[in-house]
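See below for the structure under consideration.
Removed from the display is one protein chain of the complex; every other protein chain stays in position.
Going by the order they are written in, the chains are A, B, C and D; count residues from 1 in each one.
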Amino acid sequence: MEQQPNIRSATPFPTGRGQRSSLWKEVGRRFIKKKMALFGLIVLIIVFLFSFVGPFFSPYTTVGTNTQAIHQAPSLSHWVGTDHLGRDVLTRLMLAGRISLTVGLGAMALAVTIGGILGILAGYYRGIVDQIIMRLADVLMTLPGLPLLFIMAAVMSEWRVPAEQRLYIVMVMLSLVNWPGLARLVRSQVLSLREREFMQATDALGLRDRRKVFNHLLPNVVPLLIVTATLSVGGAILSESVLSFFGLGVVPPTASWGNMINTANTLIDFTNRPWLWVPPGLAIFITVIAVNLLGDGLRDAIDPNMKSR
Amino acid sequence: MTNKPVVMEVNHLKKYYETKASFFNRQSELVKAVDDVSFVIHEGETFGLVGESGSGKSTIGKSILNLQPLSAGEVVYRGKNLHRLSKAEMRKVRPRIQFVFQDPFSSLNPRLRIGDALAEPLLDHGLATKKTVRQKVLETMELCGLPSYHVNKFPHEFSGGQRQRIGIARAVIMEPDFIVADEPVSALDVSIQAQIINLFNELQEKKKLAFLFISHDLSVVEHLCARIGVLYLGTMMELADRDRLYENPLHPYTKALLSALPVPDPTHKKERILLKGDIPNPASPPTGCKFHTRCPLAKDRCQKEVPAFREAEQGHFVACHFV
Amino acid sequence: NTEMGADDSTRSVEENGENEEEPTVVEDVKVKAADPSSSPALASNRGNTVVVGLQEPGGIFTPHFNTSGYDGNVQAVMFPPLVDINEKGEPFGRLAEDWDISEDELTYTYYLRDDLKFDDGSPLTANDVAFTVTLLFDPDYPGTTDLTETNLVGGLDYKEGDADSIAGIHVIDDQTIEFQLEEPNARALTLLGGTVLSENYYGEKYEKGDLDYMSDYHLKPLGAGPFKFEAYHPGEEIRFSANEHYYNGKPEVDTFVYRTTEGDSQQFFQTGELDYSGFVATKDNFELLESMEFANIDLYTSSNYSYIAFNHESEVFKDPNVRIAFNLGLDRQAYIDARFQGYAQLANVPVSPISWAYTDEIEAFPYDPEEAKRLLDEAGWKEGPDGIREKDGQKLTVYFFTTDGSGSNDIFVTLAQENYKDIGVDFQIEQMDFNALLARVDNGDHDLVSFSTTMQPDPHIGVQAFHSSHTGNTFKGYKNEEVDRLIEASVAVSDLDARAEAYHELYEKLKEDPPIILLNYNKSLAATNARVEGFEPNGFRGISLSLENLRVVDTP
Amino acid sequence: MGKPILQVSNLRTCFQTDEGSVKAVDDISFSVKQGETVCLVGESGCGKSVTAMSIMGLLQGQASVTGRMELAGNELTTLSKGEMRRLRGNELAMIFQEPMTSLNPVLTIGEQMIEVLLEHKPISKKQARMKALELIKRVGIGREEQVLKSYPHQMSGGMLQRIMIAIALACEPKMLIADEPTTALDVTIQAQILELLKQLKDSQGMSMLLITHDLGVVAEVADYVVVMYAGKIIEQGSVHEIFFNPKHPYTKGLLQAKPVIGQRKKKLYTIPGQVPPLIDLKPSCYFADRCSHCMDICLDQAPSLINDGDEEGHRVACWLYEKVAQ
Partner (left out) sequence: MGNYFIKRLLYLIPTLIGASILIFFLYSMIPGNFIDSDPNLTAERKAELYALYGFDQPTIVRYFVWIGNLLKGDLGYSLQFQRPVSEVLGHYIWSSFIVAGASLILTWGIALMVGVVSATKQYSFYDAAVTVLVFAAMATPSFFLGLIVIKIFAVDFGWFPAGGMTTSGVEYSGFAYMKDVLEHMILPVLVLTMLGIGGLTRYFRTNMLEVIKQDFIRTARAKGLREKVVVYKHALRNALLPAITLFAFELPALFSGAIITEQIFNWPGIGAIYMQAFSVRDYPLLMGFTMFIAVLTVISNLIADLLYGVADPRVRVK
């Protein structure tokens, strides 16, 4: 553990108190100016609080089936009604949020990590490393996504994974499908960064590879990663719901927004019991919009076109 | 002329780029960016390289410092053939030979503070410890005319001239004995230009550095360089001491350059040699003397024969049939 | 208020589980359309054509060769068997006018109707029957009809040896055919008296041991049913026209269409694309159909049922008391009520209540968690610190495999998990598609697995797999000599009363050593656009028997 | 020299940015006479290009432009969008700073030249083509047929710069704004282009506003010089006056800093410091903190542009001279 490639360790100049604006502070300042993005952030925070803190305020338990109170319309005791097992939809909505948000963020983080690292490696080392990584990505990209998920779901279920961990497998599956595209994106960015003069400058200074990659390449790929990441969060939440549609997502009775909508997959529920599908639908919609607004804002804030003057 | 030791010796340097002519035409074109150029630079000397945009100046600079592979020729730095060194050996030599990039902004990592950018190579090469590095960075910044309060700023917070000085500081801080400075002033306006020229003069005096100074501005080069080479389409056209070159240019291209240089004096109406035509495509350079398409003196012979690069007077080399 | 009504019908179970009231199960009913004239124009303008929804078949319309059950539905339109079964599960003659079973039950003689014709006008004779049975014993036969069970004399010689014909088949004359069995088997009547392939047509290129050529005929069926094949548009529809050569006379309807529908077909019936459609029997669907005033509704009990099978090779379930505890510990009635709201019935024996073999004298296991706990304790499964039972340091965790846990089908898994947790069982749910489920059950990866039977024309189908000699994998490891004997007895005679008695005894035995957890008998819900008359779906054969009686009436 | 063809008065251009309001051009006035070449000089970022763009009316939606700009009697700020459009490229043309990026990469040179002619002149396509060929010849590029069919990337920087000039000249404008038309070029090519512009001025009586920071170029082509610093005009006068009698310390500094062949010095003169950021400037002389003659008043009051009396048209904005005038 001697020489960790740590960006901060190389900083003998701790940012002084105040006055001088650091890059991130400036990003923050610009970000706050973007009203839409700020709005997105606030909404997202609310959604998080709703999901992770909300259930503590609910009088209903996590599973709490009650076969005497099925399909009740919204009332004072059940603000958004009950489902086909008499469970409180609001409580389930909050709990489902934990799953959906975790899957969304987790799948995104994984895909971004895998795609980011492989993309950087491919772009930086080129040659054989590039060939191997990119051919792998090509091959994965030739497989249509949904079938691939199916296959993996079937295989994983054979490996008897405990129910609590299914969630993580869904995340892994989604990120496995998504990384090749991201790796491509990052790679092309790195290829062009490589040609930038500041990378040539690191050559001229004779820096070690590790330093080049971690101190110079990585920070410049981060904005791209942030934007793709925020864009893919929504996608992942939706994909989880698609997996649920085919019974491949999280295992019931665990709720996710996706499988909550699924319980209303007949025209009868659709027409007669909107409280079953409107809340989770709205939750996904709001989250996706919030995350995308946030992504747009972050991109703008981080990429100020680097105006020279 | 000088008996100072040679720092850098460039022999028959060639650098060809392969480019694809068009998408469906797979026959790649060979851009002869640098075509057989030789010169030496002595200790403490500033060698100027002039020539219009695209004539191969930066390419020479980068090739010398082994920032890109060569097509042919050799570069010898204090007895070591740079392009034959192993990766580890090269890393040892790196701090001794430095490069100041043409475009200071693009050669600085936009997300690295200046202090870190300067400290990083020192730490990486073990030339300073974490304790001493700060002092060293601040000293160098001072030397290059950057007040110490800039140390925590990001590149985009500087003006062009300041950035250029950061680039210079980054080279100087390694205490090299040879620096390639690639057009450090041509993108700047006059007052900043002047600051940098002054800085170079000072450094050279204080640290006895050898420079390869690349520029296309003859008036700047005159201020700085002891010897000057004139490049046209990757080929050296003329090479001489400063005074000889400016007082007695031999090559018609050098003459044209000097005469075309606008003089900041509205009353000065001088005779100007107007060249005709455009700079030829470097992928299909003219046969014979590369300059013949624009040369006022061109004869049939120039189309066919490549003029030799010969010593016309003592220490004054030129490649022209008519000198 | 209908919501209240639902509450009334939902039964509540008191803590002690004793104070049970009879559950309310909705009676089978037929409801006439309130306003036939409200039929959508799309249907009313269709003329003398009837359209029925069907899941996409595989496109193999040769009987015995299909791989998908939906192909079977298509075949049923064109291929009547010699002997069919009626709505009570009793055999009756179709192509065969009558049959004889010898005293020793080893000789089966079928008497075909006079003048039988395939739909191209060619005659249908006993030779065709012989050809069909022979074909099914061909070593290269790739389908799933398995006649070895009938113990036909010479069948195995043909299949595995080099006999070039089957010794037990005797064509007496064009209308009479006789089969010789080695041992009696009550099922032989319908198995041998199945659908008939034309020898002239399907057998033209037949050579023993090579059936590859058959695939050329899969999309060009030649049958003798009420309708003959017209056209197949994969993914869209299969079109039939009335068969003038049908033995019961040409049907009134000119054209019959099976239209492909996946999953929910409500919208298609509602918009008039379908004249007849089956629905999942639920309160929701029933009410919905009532609200469509042009719909004749038919609620009937099907011959299938749902159950949960144990993995009998698992140590946990070797002890019959543990299996009984699992039966007692599950509040099946609550599940059925929540899921079907009265539109299904708790199963007590492994045969449908519409079958002649059914009895209500054997009681279903009650919901009795206390007794379940006691049995588990007795079996050595003691409650651990986390509430989950343990034995020899091993937790009582069971893996339950199911295909339908998603969407609104999560009712069972959710409730079962709660119920079993109450008695100290950690119930883990594994959801997968049917094929994977079967493969993994084959491997014995499961502890419990949920199944629903197909329609069961014979009660034997429901129990045959409990026989220890049965090599099917689901009940591998289940062995009870008494049960074996009773199963054998139930097919040893062909008299239905005698068989019924044998079954009752068997069911009693099975309750003591339960191989499965019975869940529910299903009901089926069907709706007909009132412009069509004659649909009489039954729990054994669906609509196939009534197709020949269809009639389009002008809605007033 | 004739009457003023372009009269700019009190032009102010402000950009609203996230950081605040950028006064890129701050209350400037000048005029260009018929057939005259006015040079706009100043350090990088002092607002030269923005001035040009404001006159062209190309900043709509991005910046607030106020003031009066009169072109041959037409008040540009009151023109409708359509009228302004008809004027642009026709009577008022502009050459942009960066030829490489200023031409559409996916259209041929020909298309881009012809479309402007078709837009403004009542001629047929064929005639427009002929005219385009002629223009290419005029700016000194041979092989005109071939050039017409080429895409921008197939041309060198110098050729593109001349094509930009050709496009600007296509409709024979009365007024040409050339924004650093030679910065990217080699001195030999630069000389060619300056020569061409001079010829046009003489042959067509075209007026020109030339933006540059190269004092050599100014000396060669300008009749009149306007010196800008941080969005303001700090000095203006005839080319002679500016070069031989500069008043403002900044102008003086600029002239001194320029290295001149044959006049080698040990150390070049430099102006210390740098241009202040243009955001939220307080009233003061913006040059004050770099000025060696800085006085108290310079720090809290902006000097106005005054006529220094010496010669018609030589004006300077500096407190040093304000005092003299008083």
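In this section, contacts are C-beta pairs under 8 Å (C-beta built on N, C-alpha and C of every residue); 3 or more make two chains touch, one makes a residue touch a chain.
Everything numeric in this text was worked out from a predicted model, so none of it was measured.
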Of C:E237, C:D368 or C:E548, the residue that touches the missing chain is C:E237
With respect to the chain omitted from the figure, which of C:N321, C:T359, C:T397 or C:N473 is a touching residue? C:N473
Write down which of D:E70, D:E98 or D:E322 is the residue touching the left-out chain. D:E98
Touching the hidden chain, out of C:N86, C:S102 or C:S215, is C:S215
Touching residues of subunit A against the unshown chain: what are they? 135-136, 138-144, 146-148, 150-152, 154-155, 158, 234, 238, 241-242, 245, 258, 261-262, 265, 267, 270-271, 277, 281, 284-285, 287-289, 292
Absent chain, residues of subunit C that touch it: 40, 42, 46-47, 49-51, 56, 58-60, 65, 67-68, 140, 142, 144, 146, 215, 218, 233-237, 255, 257, 259-263, 267-268, 270-271, 273, 432-440, 442, 451, 461, 470-474
In subunit D, positions touching the absent partner: 53, 56, 58, 85-90, 93-94, 96, 98, 101-107, 115-116, 119-120, 151, 153-154, 164, 167
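Note that only the chains that are shown with their structure count from here on.
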Which two chains have the greatest number of C-beta pairs in contact? B-D
Of the chains shown, whose Cα mean is nearest the mean of all protein Cα atoms? A
Where the centres are mean C-alpha positions, what is the separation of subunit B from subunit C, in Å? 88
Just give me the whole-number Å value for how far the CA centre of subunit A lies from that of subunit C. 46
Measuring from the mean C-alpha position of subunit A to the mean C-alpha position of subunit D, what distance in angstrom results? 50
Return the residues of subunit D touching two or more other chains; collapse runs of consecutive numbers into ranges. 44
Identify all positions of subunit C at which a residue touches two or more other chains, and write them in rising order. none
Subunit D-facing residues of subunit B, complex: 52-54, 159-162, 188-195, 197-198, 201, 216, 218-220, 222-223, 246, 256-258, 260-268, 272, 274-275, 277-279, 281, 294
Considering only the defined contacts, which subunit D positions touch subunit B in the complex? 43-44, 141-142, 156-159, 184-192, 194-195, 213-220, 222, 239-240, 243, 253-255, 257-262, 264-271, 274-275
Quick check: in the complex, which residue numbers of subunit C touch subunit A? 3, 6-7, 10, 12, 264, 266-267, 284-285, 288, 334, 337-338, 399, 403-408, 410-411, 413-415, 417-418, 428-433, 436, 440, 445
